[in-house]
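Down below is the structure, laid out as structure tokens.
Missing here: one protein chain of the complex. Every other protein chain is in place.
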Amino acid sequence: MPTTRKWYKAFWLLAIVCLLTGCWDREELEDKAYVIGLGLDRSQHEGKIIVTMLLANPEVGSMQGGGGSTEKPREIISFNANDFIAAKGTANAIISRKISYDLLKIIVVSEDFAKEKDFIATISDVLKDKEIRLNSYLAVSKEKAKAYFKKNHPKMETRPHKYFQYMVQHGVDNGLIPDSTLFRFFTAYERGTDLFLAMNTSAEVGKNPNVKGEDEYLAGQVAATGELDDTQFIGAAVFKKGVMIGKLTGQETRTVNILDDTTNIKDVLIDIPDPFSDEKKQFAARIMKTEDNKVKMNLKGLKPKIFITVPVKIEIMSNPSMVDYTKKKNQQILKKHIAKHIKKVNDDLFKKSQTQLKGVPFPLAIYARKYFGTIPEYKKFDWNKSFLNADIKVNSDIEIVDFGKTTKKH
Amino acid sequence: MSQQSGKLGIREYVSIVILMVGTKPTGDLPTALYSMVQSAGWMIPLISAGIFFIPLFLLVKTMMLYQNQNLFSIIQKLFGKYIGSIVCFIIFIISSSIISIDTRTYTNIIRTFYFTTTPNLIIYSILMLVCAYGAKKGIQHIGSAAYLVVYYAVLSLIIALILSFQDSNIQGIFPFWGPGKLEILKGSSKSLYIFLDFFLFAMLIPNFQSTKDFLKGTWVAYICVCIQISAVVLVFISLFDTSLGGIAYPFHSEIRYISLGSYLPNVEIFFFVIWIMGAFIRFTAFLYINVQMFCHIFKIKDYEYLIPAIATLYLLIGSIPETPFDVGLVIKPIITNVVGPSFALISIILWLTAWLKGEFKHANNKEMV
Partner (left out) sequence: MKKRLFKTFFNELNKTPPYNEKSNELEIQLKEQDISTHYEQSLTTFKSIFSYPQNTDIKVREFTIRSLNRRAFIIFISTMVDHKSIQDSIVEKLIENQVPSGNIADIISYPMERTAANIGEITDYICGGVTALFIDGDSQCYIFETTKVRGRGIEKTDNEIIVKGAKESFNERVADNIGLLRKKIKNENLIVESKVISKRSRNDVFLVYEKDLVNDKLLQKIKERLDSIDSDKILDLSILEQHLEERPRSLFPTILYTERPDRAASYIEEGHIILLMSNSPSCLIMPATFWSLIHSPEDHYLRTPYGNFIRILRFAALFVAVFTSSLYIAITNYHVGMIPPDLLMAIAGTRERVPLPSIIEILMMEMAFELIREAGLRVPSPIGPTIGIVGALILGQAAVQANIISPIVIIVIALSGLSSFIISDISMNFAIRLARFLFIFAAGFLGIYGATAFFMASLFYLVSLKSFGIPYFAPMTPHSISSKDLIVRHVPFKERFRPGYLKPKDLVRQRKG
């Protein structure tokens, strides 16, 4: 039938047209240059920023056999721009392919830029971009982001996306850095009642780092020697209403992470002063948090009272003073001591947040909401002000699940 | 061999309803609810459903009086020829504008999130093309397609919600009463438009295998849908918390955010596919209902030939507003605020007229005889 033949013809024509059109959004994936890390710095020029792009070379490390490539695994460019969206165009003056933020893993901001007021205006552009995802991470570097990327030379993970993926993932698992996705940044910013913690990183090791407790470091303070990359991820930068106001050490960050039910920390290894050796020695323990905290508040009266109970499971990993843990008495001592230690750490943290930071570094305020019937009442209460003179008590509900492999005294 | 041609079963009907009404919170509904009553946004669908229950119940009761007659013929019967026709025409105009706006909104979503450089017109015309093709096939086939899709749609919605749960905090729904109980009530009465589709489904009654299916299906779907909408809004509130007010399309922001572990970090396309499938079904059914209305008003028998023309008309109307903001912020609120209460009012007046005319008594007498 001629009509059907006509339809067939139309169909083939359509198929060919589909093949040949520019097809608007169609782009071959090898035509793009993938930005893994984005650095933001203040520029000397008024109203401008320095954008640093860390681009991954797909050819390196992806070829199985076939000789591989002699090219470098990455490329870094820095230049002045008004914002990092339009910078994609500018970058094409240097980079041969179309810049894409599809694989953006981390945005690194230098400390001095993060402390500026217009930082929030700059970073808000990520909400407008189609390619950037809100599960990218925000990090703050001690030095200029430009210098940070340049100095960062991972020895083993030469492919940058892999390096940042592993580095961040395990850092968050250990609790030493906060899970600082852009999503959390913006929700905290919108909420306005709690501080946001961004991971702290540095590729410069301080001149004379002093040895501290196993986790009381900031990035760039861990004294490590050997054949390694100087980049460190530890501790957190504190943001209040989108502006950086201070820093937390690795230990404080971990404490916050344990208190914060919205982050997903797995199990963390910590050192706790040993009660059987006059606290000179320390024993190692694995802390596991499987249940949510119990938060109770009494917000009436001038001094609001907040009670937090942290349920933790602890596995003792070492026994420096060679105590026999099989004895009930020793177990009791140990348990009590750990509870005391946790309480102390938390008390220190809240003291710092009430006096120094003037805000709580995790979304504690949302627990307060259920004590108010309506939003006007809650607003009247004014969490930000009330928190400062709140009376916060942290208790821990400890369950020691294991005393290590050997139970007997040696 | 009887072909069961054109008859809608209860399963197909319920799946159409779930895809038409239940997918509403994947658009801009949660944002609208949140900006109205903040943390109590999840309550609105439930309360609105409660309020809308009365007119819907009366409507269904009135519809049950006349077996196998659609909404418009009953309106014309009860209100008289002239007033009835005017009312029908107004309903048609309103639902036409809703379909134009909604299709435009969906086109905007597709464009902003997935196809940034593709012209709006291309996306829009493909949407309307598929819908027109589907509507041409008739309601039974739309229902069958809906039934094949609905399980996956609901399942993927649930998966999306579960995946986002680990990052959300249920405390976000507090303070429980949001801005105050009165505000919630006010918001609920403004949000009656969520359920207006149920009003329109009364157009489909002649297409049912039995009117009982319509009765049963409506209530089953009504309960499912209001729970579904409420649950979705609840999850969005606890996930986004206060930033929900600033996110135009939370569902799409959410599926871009969630991930299945670090090896499969971005899974939005999977959800997008099923979402867009639901959208196709939704607008196909909507288009079909609108064409039925048009045919009824202008007494046209062959609806099939009308569908492409009416689809094109909606496409053109939908293309008029220049920016997404015009659609979402200016035009939509006007229509949505009017539609819900007016449809509820029509249902109640319908019932009243039937009652005053003594139709219920007639029905009883008939049964007695």
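We call the chains A and B, going by the order they appear; numbering starts again at 1 in every chain.
Just so it is clear, a residue touches a chain if its C-beta (ideal position, glycine included) is under 8 Å from a C-beta of that chain, and two chains touch if they have at least 3 such contacts.
Just so it is clear, the model here is predicted, and its values are computed rather than measured.
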Contacts of the unshown chain among the visible ones are A, B
Filtering B:Ile158, B:Leu185, B:Ile227 or B:Ile276 for touch with the omitted chain leaves B:Ile276
Out of B:Leu148, B:Leu316 or B:Leu356, the sole contact with the unshown chain comes from B:Leu148
Among B:Leu46, B:Leu65, B:Val130 or B:Ile331, contact with the omitted chain is made only by B:Val130
From B:Leu59, B:Ile110, B:Ala221 or B:Ala248, the answer for touching the chain not displayed is B:Ile110
Subunit A positions in touch with the non-displayed chain are 1-4, 15, 18-19, 21, 23-30, 32, 34, 56, 58-63, 100, 102-103, 105, 131, 133, 159, 161-162, 165
Subunit B residues touching the chain left out here are 1-4, 7, 9, 11-12, 110, 114-115, 118, 122-123, 126-127, 129-130, 133-134, 137-138, 140-145, 147-149, 263-269, 272-273, 276-277, 280-281, 284
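By definition in this document, only the chains that are shown with their structure count from here on.
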Per the C-alpha means, the centres of subunit A and subunit B lie apart by a whole-Å value of 41
The subunit A residues in contact with subunit B across the complex are 24-25, 130, 133-135, 165, 169, 183, 186-187, 189-192, 261-262, 264, 363, 366-367, 369-370, 372-378
As the complex stands, subunit B meets subunit A at residues 38-39, 112-113, 115-119, 122, 166-169, 171-172, 174-181, 240-243, 245-246, 253, 256-257, 259, 262, 265-266
